[in-house]
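The excerpt is restricted to a subset of chains, each kept in its original location.
We just call them A and B in the order they show up, numbering each chain from 1.
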Amino acid sequence: MTDFLPLFIEQLQSPTLGFLIGGIVVAALGSQLAIPDSIYKFISFFLLMKIGLTGGIAIRNSNFSEIILPALGAVGIGIVIVLISRYTLGKLPGISVPDAVATGGLFGAVSGSTLAAVLPQLDSAKVPYEAWTAALYPFMDIPALVAAIVMASLYIGKKTGKTTEKVEIWPIIKESLQSSAVTAMLLGVALGILTKPEPVYESFFNPLFRGFLAVLMIIMGMEAAQRMNELRKVAQWFAIYAFFAPIVHGFLGFGVGLILHKITGFSIGGSVVLAVIAASSSDISGPPTLRAGIPSANPSAYIGASTAIGTPVAIAICIPLFIGIAETMLGR
Amino acid sequence: MTDFLPLFIEQLQSPTLGFLIGGIVVAALGSQLAIPDSIYKFISFFLLMKIGLTGGIAIRNSNFSEIILPALGAVGIGIVIVLISRYTLGKLPGISVPDAVATGGLFGAVSGSTLAAVLPQLDSAKVPYEAWTAALYPFMDIPALVAAIVMASLYIGKKTGKTTEKVEIWPIIKESLQSSAVTAMLLGVALGILTKPEPVYESFFNPLFRGFLAVLMIIMGMEAAQRMNELRKVAQWFAIYAFFAPIVHGFLGFGVGLILHKITGFSIGGSVVLAVIAASSSDISGPPTLRAGIPSANPSAYIGASTAIGTPVAIAICIPLFIGIAETMLGR
C-alpha cells in the first residue's frame, strides 16, 4: 500500500487526465470553445484505426490461439456487468428495469476513447502488455449490448404477458459490428494482419496518436460537463451507480486478467487493459443500438450516467488505479 | 516476363491498395463508418498542395525547358483518349455519343488521388522519376475536358442542324483551372517555385502525406462501392469500357513516356507517372465541368464508370503493373 500510493498519484498527473479535466472546466465556465463534430468523428476514426492497426500487427506476429481465452473472458465480463445492473440498480426504488438494464448495457459496452487513453499511459509507465489486447474491445462490447436488449425484452414480455415474441440477436450483433467505432477498429486489425501498413503506421498513426488523444480528451470533458444537466433530471441512483460501477467492473476485469495470468501467462499489463475495457462505458456506438433495442428506456438516464460520470471515472480514477496496482505487483 | 511477375505481385501488397480494398469491403458490408466531407476536402487539398510543392521545388531547382515536351505529350494523350471513347464506346449499340464522349472526357481528365498514390509507391520501389512530372496533371486534365465538350457540342450541333453555335473554349479552361483540385496543385507549384517552403514542407506536408493518402484510399474505396449501384442502372458497356480504358490509356501514356525517354532522356519512372496520369480518371473536378458543358449526357454513366471501376482499376492494377514493368526494364 505504501508502494502503491505514490505510483497512483504520479499516474493522476498524466497529461491525458489534465486535458480531460481542462475540457470539463472549460465547459463548466460556459466557454464558447467547440471542436467541430467532423473533427471529433475523424479523431475517433483515427484513434480506433491506430489501435486496430497496432493490434493487427501484433496478431500477425503472434500466436493466434493466445487470444481465445481472454476473448472468452471478455464475453463473460460483458454479460456479468449487465446482470449486476439488473440485480443492483434495477432493484432500487423508482428505477425501472429497462432503464437499469440499458444503463448496464452501456457500462458493459466499451469506450474507444478510454481504451485509447490507457495504452499510451501503460507505455509511459513501461508496463508491458500484449498489443492485441485492444482487439478484445468487440468481444465485451457486443455481448453486453445483446445481453441488455435480451434481458429488457424478456422482462417487458413477461410483464405484458406477450412471452411469445422472440428477440432477434443477429441484428443487434450486426448493428454493433457495423457501427463506425467497431468498424474502424476491425478495419485496422484486418489491415494490420493482411497488409504491411508499417510505413503509414510509423509516419502517421503512431506519432499523431497522443496529440489526437489529447484533443479527444478535451472533447470528452466538455461533453461530460454538458451531459451533467441531463443526469440531474433523473434519479440520483444513476449518478451513484455511474460512480462506483467503473471501479467494480474494473476489479472484475482485473481479476479475470489475473486468473488468465496464472493459467496462460497473460501479462499483468494485459490485465490492466482488460480492467479498463471493463471499467469503460460506451459513449458513441452503444447509445443508438440501445435506443433502437430498448425504446422504453430513458436515454437521459443511461447516456447521462455514462458520459457525465462513467467515462471521467474510468479515465481519471480507474486508469491510474490499475496501472498503480500493476506497478506495485511488478515490484517497482 | 518471369522477372516481371514477382515484382507485380509485390506491388499488389502495398498498403495503399490495402486501404482502398478495405474501404470497398467496409462499404459493401453496410458499415456506418463515414469520414466527414470536410475531412475529405481538407485531405484532397493537403495531398494536392504537397504534390504541387514537390513539383514546384523540383522546377525551381531544374531546367524549365525539360518540361515542355512531356507537357505537349500530356496534351496529346488527353485529346486522344477522348477520340478513342468517341470511336469505340460511342459506336456501340445503345450508347449515345454525348454519353460516350463525356465518359472519355472524365477518363482523360486526371485523378488527384491516383496521382497521389503512385508517387510514394515509386519512392518505395526506388524507381527514380523527375519530381516535376506531377505538374503534368493540368496539361492532360484540361485538354481532355475541353475536347469532350467540343466534340459533344459539334455532334449535337450537327444533329440538330444548329451548326452556327460556337463552342466557347476559354470558359471551360477557366473553370478547370479554378476547380479546387487544380488550384490547390498550382498554388503548391507557385509557392514551391517562388517562396522557400522547405520548413513547412519537411515538418508537415512530407511526413503526413502517406497517412492522409491512406485515409483518402479508404474514402475512395467506400465511394467506389456506393457508386456501383448507379453504374448498374446504365448499359453494361460502360462497365466494360471502365475496366479496360485505364489499362489502354496507361500503355498509351507509358509509350509516349518511352519515346520521350529515347529523345530527351525523360526517366522510366517519369514514364510510369505519365502512364498513371493517363490511366487515372477524374472523380472530383471533372464531373461538375462536364455536367455544365454536356448537359445532355447522363452523369450516372460517366461518374459511375469512373468512380466505381476506373479509379480502383487505375490504383489496384495500373500502378503495380507499370511499376513492375519499370522495375523489369531497369533490370531489378
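Points worth noting:
Here, a contact is a pair of C-beta atoms (placed from the backbone, for glycine too) under 8 Å apart; a residue touches a chain by one contact, two chains touch by 3 or more.
Predicted model only: the values in this text are computed from it and were never measured.
The complex is a homo-oligomer: every protein chain shares one sequence, and counting across the whole structure file gives 3 copies, of which 2 are shown.
Rule of thumb we're sticking to: only the chains that are shown with their structure count from here on.
Between chain A and chain B, the centres computed from C-alpha atoms are 42 Å apart. Put simply, chain A touches chain B in their complex at residues 36-39, 41-42, 45, 177-180, 183-184, 187, 190-191, 194-197, 199-200, 203-205, 207-208. Residues 13-15, 17-19, 22, 26, 29-39, 120, 124, 207-208, 210-214, 218 of chain B are the ones touching chain A in the complex.
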